[in-house]
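Shown here: the complex without one of its protein chains, the others still in place.
In order of appearance the chains are A and B, and numbering begins at 1 in each one.
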Amino acid sequence: MYSVIISQMVVSGALMGLVYALIAYGFQLTFSTSQTINFGQGELVMVSAFFSLTLLDWGVPFWLMVPGGLLFGVVLGLAVERAGVRLALEQKSEGWILLTIIIGLLGFSAAENIWGRDDRPFPTPISSDALQFFGVSITPLEISVAVGVFTLMGLIELFKRKTLLGKAFEAVSADRDAAELMGISATRTVMLSYGLSGLVAAMAGILVSPITTVGPTMASALILKAFSVAVVAGLDSGFGVVVIGIFLGALESLTSFYIGSGWREAPGLILLILALAVRPNGVFGKASIRKV
Amino acid sequence: MLKRLLLIRGAEIIALTLLAAIPLTVSNSYVLGLLTLLAIYGILLIGLDVTVGYLGQVNLAQAAFLGLGAYAAGLSVSLLGFGMLGALTVSMLVGLIFGGILAFPALRLEGPQFALATLSFSALSTTVLNEWEGLTGGAQGLHVSRPIFWGHTVTAQGFYWLCLILLALVWLAMRNLLSSQWGRAFEALRDSPIATDAMGVGTYRHKVAGFAMGSALGGLAGGLYAFNFQYLQPQSFVYELMVILLLGVVLGGRKSLWGAFFGASLVALLPNLLSNRLLFEVISTIGLLAALVAGVRGLMKKTTRPFQAIAPILALGLLAVGGMFVKNTEDWRKAIFALMLFSVVVGLPEGLMGFAARFLTRLFHIDPPALPPATVLDRVLPAKTPDGGPLLKLQDLKRHFGGVKAVDGISITVHSGQIHGLIGPNGSGKSTAVNVISGLYAPSAGKMLLHGKALPRGMFHVARTGVSRTFQNLQLFSELSALDNVMVAMKGVYRTPLPLVLMGLARGEEKRAQADALALLALVRLKHLSRVSAKDLTYGDQRFLEIARALARKPELLILDEPAAGLALPDVNKLVEIIWNIHNRGITIILIEHHMDVVSELCNVVTVLDGGRVIAEGAAEEVKRDPRVIEAYLGTASEAAAAEPCSFQTNP
Partner (left out) sequence: MKKTLIALSLLGMLAAPVFAAETIKIAITGPFSGGSAPMGASMRDGAKLAIAEINASGGVSVGAKKMLFDVIERDDEAKNDRGALIAQELSSMNDLSGVIGTVNTGVVLAGDKYFQEKGITKIITPAAGSASMTQWSKAGVPDLSIFRFAAHDGIQSEMVVEEAINRKFTKVAVVYDSTNYGVSGRDDMLDQIKKQGNKLEVVASEKFNIGDKDMTAQLLRAKSAGAQAILIWGIGPELAAFANGMAKMEMKMPLIGGWPLSMSNFIDNAGKNGNGTLMPQTFIEEPITPKVKSFIESYHKAYNVARIASPVSAAQGYDAVYIFAAAIKQAQSPDTHKIKEALEDLRDPVEGVITTWKHPFSKWDPANEQTHEAFRREQVVMGMVMDGHVVFGNDSDRQRLIKNASK
């Protein structure tokens, strides 16, 4: 009986962990090209989730809503880049940290007022009637999370490795100035990375909303976990986020069962601080050499 | 001088008196509550400004220190029976200790990683406060009783005066701290952590100290907060509060006590500002007009980028117009903060106080305080007679970066009193070797001995052994003035312990440091530019400034890494003179250069590197004719034979 409980906790936790991994993946996309991340990414997830919900309220069929929501995510990502990141990059300052926090706050307030402060259910055609696998209950909805995460990450990785535009990513992340000299517009590539990051965030919102409901505070808990995953895995490590995400999700779940549900945040947070202290480049990342 | 004193100190005294007098005339307890909150936030934001303004990092943990200090104070009263002073001391210590604990991992980090580390600490504290119900009461909250102060019960008014007094003390102490070497060191490490270590100032220790002090103030503010509200719960100290605090510091003005104070008034009074729609409209319209004026001027004069000029106008426009149409400005509180903060970060990064200070100094023509006369150079850099024995020995030194063998077994001996040249084509390992010597990189193999003893690890420790350097890519403290750049590196002057610095007893050594720094600036002929920001100097002057700064270390061994790079001929000549001067004082110099004339003129002995190895060593003239050297620079010997052997010059 006990082992069933543990398996249940680990599996549900791991599936949630995939959502963290997806959002962390979005961080990697922007960090790799611009050394920046959107500190307001949680709000981006939330606003695009609300937008998707509105599409459904307007009667848009589910399969059409998905690309609509994803597109909206792209637009938001581009907006964040333009308003919060580009100036700081040009000035080679770190003002983007504050600016992305501020844009996130703006998004939060707008969402509160446009859609209200309450949590709302997110209708989905995917069923939430539990299936039983060896005594562990998993819903098709949870499975769809895994499917969605892997599909999207896989597609983007293919894009990065197989297309010219994708390789431009790597170039700009290695040396912005050199890439520009080679004719790759660093600004456009950074824009692209933010657009993709927004796409990924919107997907995370669509996947997770049916399970957790949509509300202004929905992503504030998610985001810190996603930060943990991104940093522990390394901000330039691709699939490492999946492994760490699953690990963290399962760890959280077990913590909440054995120690107390209020403590579930703790492992992720402690892990983040430790990772930052011991290996700022992450378990899978590479240390870079500074030229002086 | 007197004018400055009157205006600045006068303003402080007037403000303090006004604030203290308000409860005597106004008896509304609500107003008193707001003013008390203002004083508390003032202390909190001054603490936050240390990390955000001076250290230049986004610190997201200050709200957590507020919370931890608050709970510590409350619990010390209920569990330990402390009085007011005891409880406040506890809250300050708690802030200090937790700040110190967080500092160790967090301060190895920069930028986003630092922000993330502080953010997780904050979330972790909230979780612990929430879950440790046995101690803190968890989500149900903790009732705090206001303790007695030296045997008397404290009324609301009395408590307000206590907060005000503490604010004044904190103000004074921080003013003393930030105008001392501490403040300079904070700014230096923000601008160039590498140079800060290389100049023996110690990036890490100052960061930790700065952060810990800021968190101690956060803890103190927490204690006062607890006794003000007399009821605590973990949810009060979350991210939302932190963003508001950042708003206060940035809007008020970073690196400014007045800025922190103004920011605190904003934070304390903002809820009231928002519920009064007319006031809100007036202020946002004023802001919009200011942004329009500034933006248009900036665009016309081309001093600001288009985005910097237009974005604040759009944001404030949205604020002013939006305010007229929304049903309830309270509901949009966070958006209003966000738009205000956005306009300030983009359009007015120095904050309102920074702007006001500039404006007021122009209006009142306040001269900066007078500088003392420069010390005689011989007292700053006394001439020594070197014995000519081996000073620095490199034995089979190696430094590899993965597969790249940048330095692949070099053995060099530098004798004291000499100017030892280090030349070689690009990529030969000169800078890497020097970086290893000065401690930026650890060696992969081999030994480095200074006076026969192994060199310590790390730039800071190496600097302390009497080795100083300049950098191939300038590492100046760009926001500091030329004078401050040199002052921060000055060795042997700053002896006042921290508590006495806080009390303002470091003025004497400040003056001494200024005088000494002026002497060094005079040596490099930059004395007339001492107040200019390093970033505003010409390239040539910046190079000379780095040398003056390196000399402030009163080094035994000075390493100059391509000091002539990019200099025009007149400056090159000036450089040669300066290096002679330094040499004549007995300082040993390692000179990396591509300018062959400079090398020939100055160097007693030259080592040539190629591919990470020594290929030749000897007097400059010999080395120039060495076929291996020629081959390394120009290609095969036969091609070079056609060229004039004595007068080639390589372009750097």
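FYI, a residue touches a chain if its C-beta (ideal position, glycine included) is under 8 Å from a C-beta of that chain, and two chains touch if they have at least 3 such contacts.
Keep in mind the model is a prediction, meaning the values are calculated, not measured.
Set against the missing chain, the residues B:57, B:91, B:233 or B:607 yield one that touches it, B:233. Within the full complex, the residue among A:139, A:173, A:197 or A:228 touching the omitted chain is A:139.
The omitted chain makes contact with just one of the residues B:83, B:111 or B:138: B:138. The set of subunit A residues touching the chain not shown comprises 1, 5, 8-9, 12, 16, 112, 117-121, 128, 130, 137, 139, 211-213, 215, 217, 221, 253, 256-257, 260-262, 264.
In the full complex, subunit B contacts the hidden chain through residues 28-30, 33, 130, 133, 138-141, 229, 231, 233, 235-236, 271, 330-331.
The rule is short, and it goes like this: only the chains that are shown with their structure count from here on.
Subunit A and subunit B have Cα centroids lying 33 Å from one another. Put simply, subunit A touches subunit B in their complex at residues 36-37, 39, 83, 86-87, 90, 94-95, 97-99, 101-103, 105-106, 108-110, 112-113, 220, 224, 227-228, 231, 260, 262-263, 265-266, 268-270, 272-274, 276-278, 280, 289-292. Note for the complex: subunit B touches subunit A at residues 56, 58, 102, 104-106, 108-109, 111-113, 115-117, 119-121, 123-124, 127-128, 130-131, 194, 239, 243, 246, 250, 305, 307-308, 311, 326, 331-339, 341-342, 345-346, 349, 401, 431, 435, 440, 471-473, 475.
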